[in-house]
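All protein chains but one are shown at their positions in the complex.
Naming follows writing order (A and B), and every chain is counted from residue 1.
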Amino acid sequence: MKVVVLNEIRKGFYLDSVALMRLSREVAACPGVIEAALMMGTPSNAAIMRNAGLLNEGAAVKGNDLVIAVKADTEPAARDALDGAIKSLEKPKSQGEASAAWRPHSISAAVKVRPEINLALISVPGDFAAAEARKALNRGLHVLMFSDNVSLEDELSLKLQARDAGLLMMGPDCGTAVIGGAPLAFANRLRRGKIGIIGASGTGTQEVSCLVSEAGEGISHAIGVGGRDLKKDIGGITTLMAIDAFDSDPETDHVVLISKPPHPDVATTVLKRIGQSRKSFTVCFIGASDMTVPANARFSPTLKGAAELALGGKPIGAEFDPGAVASRVARRPAGGGIEGLFAGGTLCAEAQVILTAAGREVTSNAAIPGVKTLCAGRDPGRDRLIDLGDDEYTRGRPHPMIDPSVRDDALRAALRNPALSVILLDLVLGYGAHADPAEHLTRLVADRGQDAPVLIASVVGTEQDPQVRSAQVRKLELAGIVVAPSNAQACELAVAIANTAGR
Amino acid sequence: MKLIEDANQQALARILEGEPRLIDIVPASQLMKGLRDRMILHAGPPITWERMCGPMRGAVAGAIVFEGWAQDLRSATELAASGGIEFHPNHHFGAVGPMTGMTTKSMPLFVVENARFSNRAYCAINEGLGKVMRFGGNDASVLKRLAWLRDVFGPVLGKAIRASGGVDLKSIIARGLSMGDEMHQRNLACSSIFLREIAPWMARTSVDNATLAECLAFIGQNDQFFLNIAMAMGKVMTDPANGIRGSTIVTTMCRNGTDFGIRVSGLGERWFTAPVEMPEGLYFAGYSEKDANPDMGDSAIVETIGLGGFAMAAAPAVAGFIGAGAPSEAGNFTRSMGEITVAQNPEWSIAAMDFAGVPTGIDIRLVVDSGIVPVINTGIAHREPGIGQVGAGVVKAPLACFQQAVRAVASDLGVS
């Protein structure tokens, strides 16, 4: 086989050997090329090229000459490759356009890049979350752990470590916090003000903070503690630290504490600590019967009640009269039942409190004390209040606040259920939440039948939120969905309609 | 654990406080007690003849002939294969060697002293490019050059170094980093600075202009001349950090063409080994991946002190060695290595990283946790003995060494 070797020598043309090796590889990949080399013409390089049969006899090269050598099947192929190599050599170099953005792979590397970091927001799967939180605490960072499925044992050890280090361990299973205006995980854009919130519940904190903000007052900070902080095993470690923090925070005048009813021992400790505080408190243990609280505190079993106490008694949505609205609703389907399909777990709990207090028989998959736990196919006469954020619905799927379609199947079934007079819904807005939950909902219910149950919704959010609360409300109302100013009032309206069903 | 953190701070301080100076060139037999006839020191963790790769065997045969323990390469190979040669790692004798890393009794070695801790480390003289023993070369030209280094160059340069009172190495490295060297695949700047500093002393101590010119040209023609000095420097800086109980800082990384080995401060002299990986890189004309030998050499000692692949940001041109990487991505190597090290070396800063110091003090815990392994800039040897270098590239340290070492630390500290 005939082989053609072409050499081109550039006198005094220096290029780094690395750049030359890369060019050599490019040229060698040209069609018809057997081998190619771009090298500075040092004696050892010349020997290498001679050994490879790349240097023609008599080619005189010196150390500061660039040698381009191509061995190819045909003369034209060799010539094309050689011309290509020369073009590449003369091409102006791009200015770092290939530079890929670098990202740290660990918390410690991130802290090295940005030493000002003081808080870790952790939302990795539960199996790994505790280890990441420990790393953050070891580096002196406060932690908000959004992840759930973390063992009680890990939660306790993390919170003890945090307390020893003077760090705030928010969570696990902490859905929201707002620190100095920074929305952490699911949070709303709130007016800044003098009311602080300590929340063992994500949507509870969101509901109260939004109601307060929309009523014209503001939030200083909202500290999440995680759903289990007030259980006996944890003993309210983070809650007590949060009270300390608000006590010394000059921005905060009043603090709202929101939780499911705590273990009695923990409740005693926490209420005692509240009694020692210089600030006034609202204590909201959702569903707890009226309890004795210290002189500087007031008690509410509902989120709306807590917001009103924080506002100094100013009523929420005073213009909204459930009885009057109920009487204006044109159709009141005869079934008499209520089904609540909630994205917010605490909103579901508040609904249970209100429906039970109104004398209705209730069942729920996330039953509060005194409410019957839901069993499929049982208790047909009872109202069903379903927390769609519960594990059984979210295993392997996003939370319904992120992906409202989690609710779709249950909603379609409810729309065709003749036993129902009312379907209760919630929309949670804010950072982290779906961009337009109203659009999703109204599309789904657009072709509902004439006899479909009445749809009642509440919208947790603010005008400043990315989704804009009033825009979401308008969309719902245009689709014939009744919107109440708060979740509690939506529940009251549902009761008013269901109790007068068929009339 | 506080014990570990404290131990690591101590190990790190010992690395950073080192004051390495090149003080002499001396034949190995005068430096190492116990380095006898028919004993060969090699790169990497311990290895037997049976498990040695082609280039290592080629270099061993060449070294045997060089020392006169056999007449020719064939009888040298027979001697080695029949158990007639004792093999030890350089690291067990306070030394390091590039690629095959051959050290025998008559070879002249650089002597680098750590003034802060009064310890010394040694490395043979870089032979230049082409056919060389460090790549398994063993023909007459290779042995002739080694003889010249032993009889002419070593004594001339040694005399000059002694006359100079010793050469401070840290400042050469600092300048080299600002001139595009990372001290493993690129030593162009450091070699030039060294030549600039030592040339007057060579002239002052020389008795023969022709020999002087020959020796100056030998340094001047070898861009990698400084590598072997940098390696001895790495060894002399890491040795004082060895043996601090609880410390998880790596004090040795090296390879013998078969195994990759590491040693860890808190675990003393124990080796943790795993099969060495193939380098990825670019090949000289006429060669490709199929010609390549698995990675070799004690030279990864420079990465152990934050140079080489760890200082890639200082040498953007070298980043092209990984093949796909653009020079503008060189900083990402250094940043990644920052994730597995405990500190930066403030004396060795990189302009392109806003003068951040080179990442120093590899922590085995961080390696295993992140899955990010040290990257080592390396030359690629031909898999057959006697052919030499066929390319250059990057090799990753095998994760398994670090995993074993983490388990060993845990067991040593009673953690399970």
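Keep in mind that, in the parts below, contacts are C-beta pairs under 8 Å (C-beta built on N, C-alpha and C of every residue); 3 or more make two chains touch, one makes a residue touch a chain.
Everything below uses one rule, namely that contacts and distances are computed from a predicted model.
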Among "Branched-chain amino acid ABC transporter substrate-binding protein", "FdrA domain protein", "NAD-reducing hydrogenase HoxS subunit delta" or "L-serine dehydratase", UniProt's protein name for the complex chain that is not shown is "FdrA domain protein"
For the chain that does not appear here, which of the shown chains does it touch in the whole complex? A, B
In the full complex, which of A:8, A:26, A:73 or A:249 touches the chain missing from this view? A:249
Sort through A:241, A:338, A:362 or A:388 and give me the one touching the missing partner chain. A:241
Sole residue of A:131, A:324, A:413 or A:478 that reaches the chain not shown, by the stated touch rule: A:131
One chain isn't shown here. Among A:141, A:195, A:271 or A:438, which residue touches it? A:141
Please output the residues of subunit A touching the missing chain, sorted low to high. 103-107, 109-111, 113-114, 116-124, 127-128, 131-132, 134-136, 138, 140-142, 146-147, 165-168, 179-185, 189, 220-221, 241, 244-246, 248-252, 431-432, 466
Touching residues (missing chain, whole complex) on subunit B: 1-2, 4-5, 248, 365-366, 368-371, 403, 406-407, 409-410, 413, 415-416
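By our rule, only the chains that are shown with their structure count from here on.
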Where the centres are mean C-alpha positions, what is the separation of subunit A from subunit B, in Å? 49
Note which residues of subunit B are touching subunit A in the complex, please. 128-130, 221, 282-286, 317-318, 320-321, 323, 326-329, 331-332, 335-336, 338-339, 366, 369-370, 372, 391-392
Subunit A - residues contacting subunit B, complex: 16, 18-19, 21-22, 24-25, 28, 35-37, 39, 42, 44, 47-49, 51-52, 54, 69, 95-100, 102, 104-106, 108-109, 112
